[in-house]
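The other protein chains are all here in position, but one chain of the complex has been omitted.
Letters A, B and C mark the chains in the order given here, with residues in each chain numbered from 1 onward.
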Amino acid sequence: MAEIHLSHLTKQFPGGLVAVNDFELVIPDGSFVALLGPSGCGKSTTMNMISGLEKPTSGEIYFDKQPITKLPPGARTVGFVFQNYAIFTHMSVAENISFGLRVSKPRPPAAEIDRRVGDIADVLGLRGMLDRNASRLSVNDMQKVALGRSMIVDPAIFLLDEPFSNLDAAFRAYMRAELKRIQHEIEQTMVYVTHDQVEAMSMADHIAVMDAGRLQQYGTPDELYNAPANRFVAGFVGSTQMNFLPATLTLGEQGAGNGRSLTLGIRPENVLLVAPGAAGATLAGKVNLIEPLGAKDVIHLDVAGHGVRVVGVPGQRPRVGDNVGLVFDPDRQLLFDDETDLAVEA
Amino acid sequence: MEKSVDEHNVRQAPKGRLPNFGGRSEKSVAALLTAPGQLVMLFIVLFPAVLAIYLGFTAWSPTSGSDVWHAYEYWHWFDGYWEALNDGSFWAALWRTVIFTVVAVGMEFLIGFVLAMLFLKQFPGRGVLTLFFLLPMMVVPAVSGFVFYMIFQVDGPLNQGLSLLLGRDITILWLENPSLALWSAMVVDIWQWTPLMFLILLSGLVALPEDQMNQARILGANSWHQFRYLILPMMKPIILIALIIRAIEVFKVFDAPYLLTQGGPGDASTTISIWMYREVIVNSRWGFGSAAALIVLILVTIAGAFAVRPIEAGQESTLEELERGDTPSAGGVDPFAKAGTEA
Amino acid sequence: MASVRLENVTVRFGAVAALNDVSLAIDDGEFVAVLGPPGAGKTTLLRTIVGLEKPESGAVFADDENITEMYPGDRDIAIMFQNLALYPDRNVYDNLAFPLKQARTPKAEIKRRVADTAAVLHIDHLLKRKPGKLSGGERQRVALGRAMVRNPRVLLLDEPLSALDALLRLEMRVELKRLQRDVHRTLVYVTHDQIEAMSMPDRVAVLGSGVIQQVDTPENVYHRPANQFTATVVGSPPMNFVPCTFGTSDGVVRVVHPDFSVRVLSTTSAPGAIVDGASCVLGVRPEDVQIGTGNGGAPASVFVTEPLGGETVVDLHLGGLVVKALTPPALAPAPGSDVRVSFDPRRLHVFDAATGAAVVSAGGADGVFEVEGPSIG
Partner (left out) sequence: MSTVEPDLVASRASETELTAPRRSVLGLLRPVARWLTILLLALLYGFPLYWTVTMAFKPLDEWNPPGTIFWWPENWTLDNFKSILGQEVSGGGVFSQGKLDSAVPYIQNSLIAATGGSLLALVVGVLAAYGIARFRAGGGMLPFQILQLRMFPPIAIIIPLLFMFVYLQLWDTLWGLVILYGAVTFPFVVWLMRSFFQEVPREISDAAIVDGCTHWGAFFKVVLPQVKGGLAATALFVFILNWSDFLIALVMTQDNARTAPVFLSALQGGAAGQEYGKQAALAVILILPPAIFGLAIQKYLVRGLTFGAIKR
């Protein structure tokens, strides 16, 4: 288990594209950190630099304060689970899992290899399929084999690149819980790359949000959800997309806030629909479409020319065309400076 | 788009349509599509086969007076086949062809694999050199026979070059020495067709999944491990296809050896095709030639049955990859994409 | 427009029955979604309606006219394929005009019709471009345009939004619903995404391995699933299934579980289905599982919580079984703590363990079930 320290990591590709820009992050030993960001934000490149598949243009990487930037991938004892699992399709499950041991110098005796493969198979429930050809496994089992294959070399750190993106929904929830359990059990430092903010929020102790190669914010899921550092994080995190409105609409002149123009951000679930003109209704709007999603509805409103989404309960569902009042939850409103996009104290 | 009044007229199939040759039923279209092809098959397979079997039972030849309709006058049942089976030169020619095939295809494979491994990694000038190595494959086989005829001359460039290298006068009779002639003929085939083996194997190496190679390196595998545990096993299907396709073509070889040595000296470099050419065209022994030809066809068909499976598998596997939506080469660095050699 | 009806249609590819004795009636102008996991036979269903697949048995009707043997081109039914199948070498105008040209429509009318369709779909600025140069959303609209340009009496869409990224899919969902309302066309929409199937159509047909599982309004499919298959397909996170047994001692029908029992007050289903001691399955959606402390309901321990921002999924160990609950973030209990679990009686379902068919379903009504043992408010 090791602490990872990325100091001023930068990667510029020959074409001039700066995929990672002066990236600074410390991942404490035994913690579970998610690298979250839209596609193309540089999170996979960062992963590749930690594993050694890519050489950084500048900056250093330390495992437990030891610089390892120069070491080739094989020498870093890193566990890496690729997005498409990179299962050795022509080998059996047992051969896949034992590969790390079979190529290590000195090579452990066959009995030792079989024993450790057996242990891993039990932990991951692969006992029954050890000699089946790996390419004929279900996507879910392939995922487990990829995990087992990296675990057997008991790596200093574990890197996962969007491991659950092509699992079916039911199994994805199960595997999230499983991975979290394994991580807790063996206190393995894990870095987990995903573009799915739901996954990041539900899995990681800490989340590093990236965009265009830069670190936007590093904090716990709650901090990101309730106190986003800037407009990008606010818009990116949260299952239903945040509404953005010019601050002048709700806070009047204070919205102008000594010369800087501000934008108000509020999540659809923090807005209540009331009768038009009722007390406390800060804004009025017209309902133009309703999306029933079973347990809840997403109600689309037109508020002074701006589209606003509100989460409603099927019980009190307005009709299309109704005029309604909107009550913004006072301590859930966020303000962002239009120039810097940074969060501003209300 | 309001419900316009003319909404319905588009629906009735307009009158006066072109006759569509049953264009609406899949069966008739499929039949019409393959009819010409079946006709060609009939023309150059079925009819010749029937005639060959018929002639095979006779000792008839164009020089035997009567026309072919009366070939039955020379009917001697299996004597032709028997004679062929007992003819030492027939089996010698067949055996020479087998050696020729094994050695030539073997060498092409080895040199081709070495070249493919060398070309897998990007280096300056790779694209141009790859094109350069394609050239021999494009040469008309008869011409390559003539080219090496010049090179193998007693006072030709090969001997002169060796003399310079070894410091003493070399006058090896590459073509005239009976024990060397067959090997010289093999050199021509190896020179001409190694590029194809190189291309096939390179396309296999390039298609190796890059993720699996990276994963192996992360797990600590060095280049030998990668070759033994990943590259060789995954290349097996493509290697099989390459060897089979080359074996089929080399077994039929005629043009290059014929121009190089006409099968000589004596029959030192007579392959089965040259032997049959000599019996049928030169000695015009049609009956005997037909019998020999049928024996060869039977041998080839048996070998062929094994050959078709991997080729079809090759088609199917690339087909499956297409259906799964990922491109046939699942990853890997494509040397041609960067070298910009799209002619 | 036209109604579409399939009667006992079976389509077989080799040994596999892609469609197995499927009967489905779609009214004139209705918007029906076909929902099912990959490989359920959804695409085969569309291809059979349009005539690209010939059913082994059964018949296809459009406006009560038997069109089973009719050539696809003459059925006046348009289909939009999942991979859109635009003609890559023709520009957008020619793609839209192609079907009209085949029908020998006069040139002037082709021009007018293509212009109308392009305007409705906001692609009139793209007419000269080749499909390769368009974005995902634009290509999707052009494909829709090609299907609609001939005013077909029925429009079939095969997972049209699956290739789009999340944001664009949101927009296109809204636009499709509005379009269907304005154009008022009989529309059959195939998808494996249950949010699409719930939010757009008038009715949903749930398809599983070639067999129609249920055909009903989105509300009923969600709250009154006909069987376990439909219950798992619709709703995310999926419905919990708790194995129990029927108890009919002293004339009262109960659903018995080691940790709790539920009394069935009114049984609308066939009496035969409930047999004392027969095993059954209690179904409850995560949002209908209430968590509280105190002593009501059944004992359970919190295994792990998944905060999703707006709500939190709580994984509970209930008698050796993992049950998921959905709670607002503030109320989510800490992992490892012991809690009491109770179910909202108005949202319970009971399925026959063997067939998976629904035996009793509260469907939101009171007085159908009563959770015994002190239930938490």
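Throughout what follows, a residue touches a chain if its C-beta (ideal position, glycine included) is under 8 Å from a C-beta of that chain, and two chains touch if they have at least 3 such contacts.
Everything numeric in this text was worked out from a predicted model, so none of it was measured.
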{"item": "Sole contact to the chain not displayed, among B:180, B:200 or B:234", "value": "B:200"}
{"item": "Those residues of chain C which, in the complete complex, touch the missing chain", "value": "47, 50-52, 72-74, 77-79, 81-83, 85, 87-89, 98-99, 102-103, 135-136, 139, 146, 163, 165"}
{"item": "Chain not shown, touching residues in chain B", "value": "20-21, 23-24, 26, 29-34, 36-41, 43-45, 47-52, 55, 68, 111, 114-115, 118-123, 129, 131-144, 146-151, 153, 155-157, 160, 191, 194-196, 199-200, 203-204, 206-207, 210, 213-214, 217, 222-223, 226, 238, 241-242, 245, 248, 251-252, 254-255, 258-259, 262, 272-273, 276-277, 280-281, 286, 289-290, 293-294, 296-297, 300-301, 303-304, 307-308, 310-312, 314-315, 318-319, 322, 328-329, 331, 333-334, 336, 338, 341-343"}
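Methods note: only the chains that are shown with their structure count from here on.
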{"item": "Most remote chain, CA-based centroid, reference being chain C", "value": "B"}
{"item": "Centroid spacing, where centroids are CA-atom means, of chain B and chain C in whole angstrom", "value": "54"}
{"item": "Whole-Å gap separating chain A and chain C, where each centre is the average of the chain's CA atoms", "value": "28"}
{"item": "Chain A residues within the chain C interface of the complex", "value": "168-170, 173, 176-177, 180-181, 197-198, 201-202, 221-222, 225, 237-240, 267-269, 289, 291-295, 300, 311"}
{"item": "Residues of chain C defined as touching chain A within the complex", "value": "37, 173-174, 177-178, 195, 198-199, 218-219, 222, 232, 234-238, 285, 287, 303-304, 306-310, 313, 315, 324, 326"}
{"item": "Chain B - residues contacting chain A, complex", "value": "209, 211-212, 214-222, 225, 229-230, 233-234"}
